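Missing here is one protein chain; the remaining ones are kept as they sit in the complex.
In this document, chain identifiers A and B correspond to the written order of the chains, with residue numbering beginning at 1 in each.
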Amino acid sequence: MKLQALADRLNCRLEGDGSVEISRVARIEDAVPGDVTFLANPKYLSKLPITRASAVIADEAIAGAPCAILRTADPYLAFAEAVAILNPAEPLPSGISPLAAIDPTAELGDRVAVGAFVSIGPRVRVGAGTVIFPHVTIGAGAAIGSGCVIHANASVREGVVLGDRVVLQDAAVIGSDGFGFARRRDGSHQKIPQVGRVVIEVDVEIGAHTAVDRPALGETRIASGTKIDNLVQVAHGVRIGRNALLAAQSGIAGSSELGDAVVLAGQSGVTGHVRVGRGSTIGAKSVVTKDIEPGQHVTGIPAVDLDQWREMIVLLRRLPELRQRIRELETRLAAVEDARVRPQQK
Amino acid sequence: MKLQALADRLNCRLEGDGSVEISRVARIEDAVPGDVTFLANPKYLSKLPITRASAVIADEAIAGAPCAILRTADPYLAFAEAVAILNPAEPLPSGISPLAAIDPTAELGDRVAVGAFVSIGPRVRVGAGTVIFPHVTIGAGAAIGSGCVIHANASVREGVVLGDRVVLQDAAVIGSDGFGFARRRDGSHQKIPQVGRVVIEVDVEIGAHTAVDRPALGETRIASGTKIDNLVQVAHGVRIGRNALLAAQSGIAGSSELGDAVVLAGQSGVTGHVRVGRGSTIGAKSVVTKDIEPGQHVTGIPAVDLDQWREMIVLLRRLPELRQRIRELETRLAAVEDARVRPQQK
Partner (left out) sequence: MKLQALADRLNCRLEGDGSVEISRVARIEDAVPGDVTFLANPKYLSKLPITRASAVIADEAIAGAPCAILRTADPYLAFAEAVAILNPAEPLPSGISPLAAIDPTAELGDRVAVGAFVSIGPRVRVGAGTVIFPHVTIGAGAAIGSGCVIHANASVREGVVLGDRVVLQDAAVIGSDGFGFARRRDGSHQKIPQVGRVVIEVDVEIGAHTAVDRPALGETRIASGTKIDNLVQVAHGVRIGRNALLAAQSGIAGSSELGDAVVLAGQSGVTGHVRVGRGSTIGAKSVVTKDIEPGQHVTGIPAVDLDQWREMIVLLRRLPELRQRIRELETRLAAVEDARVRPQQK
């Protein structure tokens, strides 16, 4: 593909020779002639002058490229598109494996692909074009939208609803029982039947080994466009808004609500029965223990405003110095007190 | 079902009209006429006056309900029973799928249900009435009790023992190899064969993506009535007492012991070779690094007594103020010192 043609498809302004042949997108340090690369994270700016790429996708502020430049206000988005154009993925499988176990009451749409050893229960509906990899289990009465991709070993439990274009990575579990028990007088725990619904709206992606629990009552709901990484816990009755991002190993306890566009950084947590306002960001390894207003950036255990947390961390590291200053004050003050007392004793 | 009949079954004292027809349990904010709801968490008290439910399960202290009340000392327990009575779950599957692979030396009890693509190894025993969902793998020589429910994609490794009425959520792994390696002189790691036992006693529930490792020697044991949430790590040689609760994403390192009724809150951890006494609670995101006496409530990294932790957190947030007070002391003391010196210089 000629660089000019790529620039046109990416809606980028080309600086340089558009007749160069481009065959691949590569990382700035791996690129060779014939590759296009990108610069979106300033951390990699020092690698620009020595890249061997034939072209770089960059914003208007970047200078010093030893190659052609594809200018755009949003290099990371153009990079995403360039990968889709130039670096083809392994094609998705097609057809329905004779080794799948599909209940006769299940309804599959056009061009649905079903891998070996997939188990599809009674009354399941699967929309057109959805691809189901081997070993997926879909429980009774679940409804899967069209254009979904469900990777191997995922579990979609009974009655779960997945919207269109949902992606489940390998071994994701949707609709497992919430952790709901009532304590009996003797200290043992009575299970509360978890018979509520789980609804995953359109364009949601859910990572490997992520669990989305069903509640006893009502529903657990993840709204459209939200993306969830690996090993995340979404407990019973949680509601997540649109276009949220939940990084790996984060977790949300029962009945909490995240607004649209909330970001949970890696290994963070939200306790039960709280609300995190629209557009808020929760820092890595933080824990939210109370409601958070929209648009906040909080971090820490328990989470506080980011600026407050930074000041706390700086002072925490200066505690030895503060203790020393207290010691010196004590010594100096004792000297002053001593001087006041001794003259009187004279 | 008439409200009076429900009250009788739940052993509640009815205040109001017992002839109302009740068809469902619902959350206080979702309830409509014909529903019974419950009030167990004071956070939801403000929703009581505006609920549309026909009845509410509540303790004697609650007033102001706009509907009938089912009085009980333990509303959450009565709620759990009401859900079981009124909100039916999808019935469990029955029968043995012709698509399962069951070793001829395995012994299955009466009314065992085995889903498609279940793999049951040699010398496995499965007790009466146990339900095994699709894609479960049961290794050689494992012994499964009666009345268990094993959800899809779970792994029960060779030789593992599960007691009666154990529930495994989807993709739980019981009996994976402990993380045991001995360092060789050249820095490489020699695997210590993990050939010990794993015993899960009766009435235990284990969440989705939770791993319970086998040890090299001895056993990993989870005592009866303990409930474990999703994505929990139980390492090799751990012993957990009766009726413990381990919330999501918590973890216990090798050879540690938890007493009866211990509670691990979400994302907490226990390091290796320590004991947590009976009835102790470990706060969310905390790490226990040494033995904990019975009945303690500890939190923090590393965990300390909850009251001590609260005082530390308050003071941590007041560090800027403390630093300011130190500065002022320094300024004021310097003025005092200066005043003492200058008169002498006169």
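Note that contacts are C-beta pairs under 8 Å (C-beta built on N, C-alpha and C of every residue); 3 or more make two chains touch, one makes a residue touch a chain.
Quick caveat, the model's predicted, so the values are computed rather than measured.
Visitor: Sort through A:Arg71, A:Arg125, A:Arg197 or A:Lys227 and give me the one touching the missing partner chain.
Guide: Checking the options A:Arg71, A:Arg125, A:Arg197 or A:Lys227, the one contacting the hidden chain is A:Lys227.
Visitor: From the listed residues B:Pro75, B:Gly145, B:Gly159 or B:Gly225, report the one that touches the chain absent from this view.
Guide: Touches the omitted chain: B:Gly159.
Visitor: In the whole complex, not just what's shown, which of B:Met1, B:Ile62, B:Ala84 or B:Ala140 touches the removed chain?
Guide: B:Ala140
Visitor: Consider the whole complex, including the chain that is not shown, and state which of A:Leu3, A:Val20, A:Ala171 or A:Val276 touches that chain.
Guide: Going through A:Leu3, A:Val20, A:Ala171 or A:Val276 one by one, A:Ala171 is the residue touching the chain not shown.
Visitor: From the list A:Lys2, A:Arg27, A:Arg111 or A:Lys290, which touches the chain that is not on show?
Guide: Of all options in A:Lys2, A:Arg27, A:Arg111 or A:Lys290, contact with the hidden chain holds for A:Arg27.
Visitor: What residue numbers in subunit B mark contact with the hidden partner chain?
Guide: Spelled out for subunit B, the touching residues are 101, 117, 119, 135, 137, 139-141, 153, 155, 157-159, 171, 173, 176-177, 179-185, 187-193, 195, 209, 211, 213, 216-218, 231, 233, 235, 249, 251, 253, 267, 269, 271, 273, 285, 287, 289, 301-302, 304, 308, 311-312, 315-316, 318-319, 322, 325-326, 329, 332-333, 336, 339.
Visitor: What residue numbers in subunit A mark contact with the hidden partner chain?
Guide: 25-27, 30, 41, 43, 74, 76-77, 79-81, 83-84, 87-90, 97, 99, 115-117, 133-135, 151-153, 167, 169-171, 203, 205, 207-209, 225, 227, 229-231, 242-243, 245, 247-249, 260-261, 266-267, 284-285, 301, 313, 316-317, 319-320, 322-323, 326, 329-330, 333, 336-337, 340
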